[in-house]
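Here is the structure we will look at.
Of the protein chains in this complex, one is absent; all others appear in place.
To keep things simple, chains are lettered A, B and C as they appear, and every chain counts its residues starting from 1.
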Amino acid sequence: MTDPLLRLSNITKSFGAVRALKGVSLELLPGEVHALVGENGAGKSTLIKIITGAHQPDGGTIQIDGEAVTHLKPASAHAFGIATIYQQPALFPDLSVIENIAIALEKPSGTRLVRWDDRHARAVELLRRVGAEIEPETEVRRLSMPQQQLVEIARALGAGARILLMDEPTASLTGQEVDLLFALMRGLRANGVAIIYISHRLQEIFQIADRVTVLRDGETVGTRLIGSSQPKEAAIPGKTIAPPESDTFTHAELIHLMVGREVSALFPPAENKPGPQAFSVRDLGCRAAGIQGVSFNIRAGEILGLAGLVGAGRTELARVLFGITPADSGSIELGGKRLEVSSPRDAVAAGLAYLPEDRRRHGVILEMSIAANITMAILARLFPQNWMRFGTERALAQNYIRDLGIKTMSPETRVGALSGGNQQKVALARWLATAPKMLILDEPTQGVDVGAKAEIHKLIRQLAAQGMAVLMISSELPEILGMSDRIAVMRAGKITAIFDGAGADARTVMAAALGKQSNETSGFN
Amino acid sequence: MKHKEFFRFETMLVCVLGLEILIFNKTGTNFGTQGNMFEVLRLSTEIGLLALVMTPVIITGGIDLSVGSMLGLCAVVMGKLWRDAGMPPMLAAGCTLVLGAAGGGLNALLITRLNLPPLIVTLGSFSLFRGLAEALTRGVDNFTNFPKSYLFLGQGYLFGVVPAQLPIFAAVSVAIWLLVHRTTYGRSFRAIGFSPEGARYAGIPVRKRLALAYILSGFVSALAALVYVARVGQAKADAGTGYELLAITAVVLGGASIFGGTGSVHSTLLGVLALAVLKIGLTLSDQPGELAGILTGALLLAVLTVEAVARKVSARPLRHSSAVKGI
Amino acid sequence: MKATAHLLILSLFLLGLAGCGKPDRGSEAKTAGGKQITVAVMPKSKGNAYFISCKKGADEAARELNVKLLWDGPTDPDPARQNEIVETWITRGVDVIAAAVENREGISTALRKAREKGIKVITWDSDAQPDARDFLINQATPEGIGFTLMDEAASVLGGKGQFAIITASLTAANMNEWQKYIEQRRAEKYPDIKMAVLRPCDDLKDKAFSEATAILNANPEVKLLMAICSPAVPGASEAVKQSGRKDVKVVGLGLPNDNKRYVRDGITPSVILWNTENLGYLTVQAAVAVAKGELKPGVTNFKGGRLGQLEVKGDNVLLGKPFIFNKDNIEQFNF
Partner (left out) sequence: MALGALLLVLALLAPGFFRGGQLLSICSTVIPVLLVACGISLVIISRQIDISVGSQFAFCSILAGLLIQAHWPMPLAALAAIGAGACCGAFNGALIAGLGLPSIVVTLATMVTWREGLRWWRQGEFVHDLPETFQWFGLGQAGGQTAVLFITALVFTIMVLGTKYLSAGRFVYAVGSDAEAARLAGIRPHVVTFGVFVIMGALTGLAALLNAVRFNDVDPRTGTGLELQSIAAAVVGGVAISGGRGSLWGVLAGVLLLACIAPALVFLRLPPQWEKALQGGIILLAVTADGWRTVRASRSSLS
């Protein structure tokens, strides 16, 4: 039987008082895709950081090729052929794509001479392999999120990795790109590369993974073999690990393992009856954001899902609506009133709310308390004379902590200390506090664990039920399909189609999102 | 947690200050006298004012290097308006304050409209303001013989004991304390300091708030200039040279993070006092002025080191990412 | 927790006030009589070599008379700092303050305050307002300096041509004074001589050097550089030397030691200065005399230690004429 490339035995790691890992064990065989799942805060990312040598474990042993390894550092991890694709791309915004790829691949010794033409050639080659049309000279900060992801993947490919760690690589990718990625992964697997794959999108796991290890509260709950169509010789020894009855292994079971409880229906039923016309946009355009001739309307209590590939202009549209990049043509009406939105401030005043895509940078302020974050958007309204009244603030915060079930000791806790799901709830609470008429949600459940996901979905429904108009951007087609009353699809800065929620299915929506080549939809099943 | 950190920092400062006082009480002639206590406050008024107003700026993650030069410029303008333009002192003072605010406005404009780093902008205006001051006076001009009524502001004593500028100092302290700790503005400053983008997405008028901080800084610098002129009894282009660094030192000594977000006005005041007491105490102990400089530097490093080590011990990782914002 | 912090801050002020309980010891420290006299002498800037050599003399006198000498001042010329130091000396309670004034009006207020508090005040090197001090130790009158400089310049230029002035800073009070008299003399006696440019060197030798070079290149017709602050003289001389211009000379106010080599190789025909050590020496001597009441208004001469009898003109104690150092005599001096 093939020996595991990598064996972790009861790894422990604490940050201050927090015990992130309480004894995690994991075996990684050559040529397998090994999914790693668990709720946020379960310790997935910490585990990754330990394998890449970014963190040192407090206890437990790491074995690579059966050799015990101590003091794994990023540098030595490279040497062992460990490469990583992080959730937030770990790139150098000011440097060219060429250099970003090069620095990751070259030995990190300061005394080497730099051969620019070699670097260039390699960059071109790798970018071709990941099928990215990116000019290698461009500075990375000029690239879009998915483009940056592709650069990261190119890096990993170039590293000729034997062990490839992927921490939510698809977080900001859409169907087409995901399929491309999976194709790449299968190719690597065939060459005996072992892949650790982290994702919150369970269907992806069933689609690509051979085995799945579930973490909960920093402990290994179990490792299961995934019964799936691909033949996998490499994984057969894995059978000895996984108990036979787990051969037929379902979403439900997996979720059960993750949360330790049954999550009934992921998507709450739509019990709301959409009301009168609330929000309408007439051929909105913004050159800077690459938006043109966008028209749609949302009725009170209606959820309009906004689908499309990343880069189709969905987030850009949201930013235009919210006045972050003001529109230069077209009109926005809310409750029959025409709005002049030239800054987020105007938008808030007018009764718009925007839950941004990048929670950590835009959604919340990590260093500030929950209370401060919640009242941030309504300071002026809450304290018209500009005098803070901390009692009022605290009370308000506590209400939302209760209503949204934010898990925390006190409203004074730094948001940065919360789990992703709870952070997202705080971000949402901030906007609910403004009592908006129109709520724009951008990837509301991105990087949020299954449990919290369900709660947030339920919440969105309630809000709609209360008569709020909701525009929900999501790259997770199931979410779009499950939540939306109607679905708008964007492509290249335009709205290409609007479906009735009932009449839409993955195929039609993707077709609209992709334009012609509508066969590329296997990403959603 | 933030509060805890502050608490630790303030305690440390208080101890330092207490220690200084005790030592100088022994070594210094007439140090522990009531007269000297007031003298300390009196002589630290200008720096104090600058440090006070530097605090909100640093909390927004910015910095204002131009305050010293602004003081010089305003001093000169005060003189010109009063002597050459023949304005009554009060009117001249008023105009000077307006000019100060305007100068701050220039900084604010460049920083907010062109998103230029404050360090650079104020480095430029640092030279510009000083340069204008010298140009206005051709360097040599020197305004003096201000009317007694005005000089009282800097040299007089209320009830024979309380220096006349003390009420101003106190008033500004309270005002800025309230601004930073008790108003939504202060809250916005912190938000901006921690994450300008986050603040913007939350609908906070980032540019307006930043502008406020820098305009205020210019305004209070002008006020400091008025006090300075009244105390020294003369206005010359080189007034307040190097004050900006002293002010920043005081603020940082007060535990404000140069990266923005954290910082408190009362700690800044502690910092100001610590420096002033050190300087005056040493002179009263017949020590040369250089020693004060050396100790200031050493003190700053010591306090920071202790704080950093303490943080390392309590295992809260340093914020690598934010290492830009400050500088 | 904040509250606790605030309490601590409060307690601190209490601590301070505890100190205030004590009576003001200012008065008793000043009862000169038997106990040692404290003389506080303030240079314009401690950094300046000129004042350093003054300090040598001051120390000597202090030893001689067995008085406590406090020598402190701004590290670079800074009127505000001078005031602060005087204020602090007032609090400390010294017997005499002798100040070399950077800014006349600025410091006068502080000095008056000192006199109100019963502290004797004299000025030296450069004067404050007359009502702010008892005596001025006058190393040389501004016109004395201005005229001598101009005369030297004229004799070097042979009565006609252009010259340039390098000063410390555009804000230095006494230098502006000297320039006034230089100009006056020029206008009166040497109409054929023209002042081409005036440049500041921030009391820094390097700056003086580059300024001088720039001047030479910009105004080839300038045949003489007049450096009126002590770091500027060697700076300018070096510039001339390196420019290789044999036709350009330097005169100025400077210390012998800085300039010996230039005087030797003739770039700098003459350096003008009074004996700085004696100036410092006399200052302390006079200060003590004032404190003891030996030197009081009305006296016409007084015994300045090893300097012997010195003339007292009104409230000016005169050190003597400015001294001209040149090839023949400079080697005898070492300061």
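By definition in this document, a contact is a pair of C-beta atoms (placed from the backbone, for glycine too) under 8 Å apart; a residue touches a chain by one contact, two chains touch by 3 or more.
Computed from a predicted model, the values in this text were never measured in an experiment.
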item: Touched by the hidden chain, restricted to displayed chains; value: A, B, C
item: Candidate in contact with the missing chain, chosen from A:V69, A:A90 or A:A380; value: A:A90
item: Option touching the unshown chain, where C:T141, C:Q162 or C:N257 are the choices; value: C:N257
item: Listed residues B:I120, B:L158 or B:A171, member touching the removed chain; value: B:I120
item: Given B:L91, B:V174 or B:I294, the one touching the chain that is not displayed; value: B:I294
item: Interface with the undisplayed chain - residues on subunit C; value: 45-49, 52, 55, 75-76, 170, 197-200, 202-206, 209-211, 213-218, 220, 231, 234, 238, 241-244, 257-258, 261
item: Subunit B residues touching the omitted chain (full complex); value: 63, 110, 114-117, 119-121, 123-132, 134-135, 137-139, 197, 245, 248-249, 252, 257-259, 288, 290-294, 296-298, 300-301, 304-305, 308-309, 312, 318, 320-321, 323-324, 326-327
item: Touching residues (missing chain, whole complex) on subunit A; value: 52, 54, 73-75, 77-78, 84, 86, 90-95, 99, 103-104, 106, 108-114, 116, 141, 288-290, 324-325
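The definition used in the following text is that only the chains that are shown with their structure count from here on.
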item: Centroid spacing, where centroids are CA-atom means, of subunit A and subunit B in whole angstrom; value: 45
item: Inter-chain centre distance, subunit A versus subunit C - centres from mean C-alpha coordinates, in Å; value: 72
item: In subunit C, residues with contacts to at least two other chains; value: none
item: Residues of subunit B engaged with two or more neighbouring chains; value: none
item: Complex interface listing, subunit C residues touching subunit B; value: 1-2, 4-6, 8-9, 11-12, 15-20, 22-26, 29, 46, 70-75, 78-81, 83-85, 87-89, 91-93, 103-106, 108-109, 113, 169-171, 173, 176, 200
item: Touch list for subunit B against partner subunit A, complex; value: 1-2, 182-188, 190-191, 194-195, 197-205, 261, 314-316
item: Interfacial residue positions of subunit A with respect to subunit B in the complex; value: 15-16, 324, 343-345, 347-349, 354, 356, 361-368, 372, 376-377, 379-380, 383, 386-388, 414, 417, 430
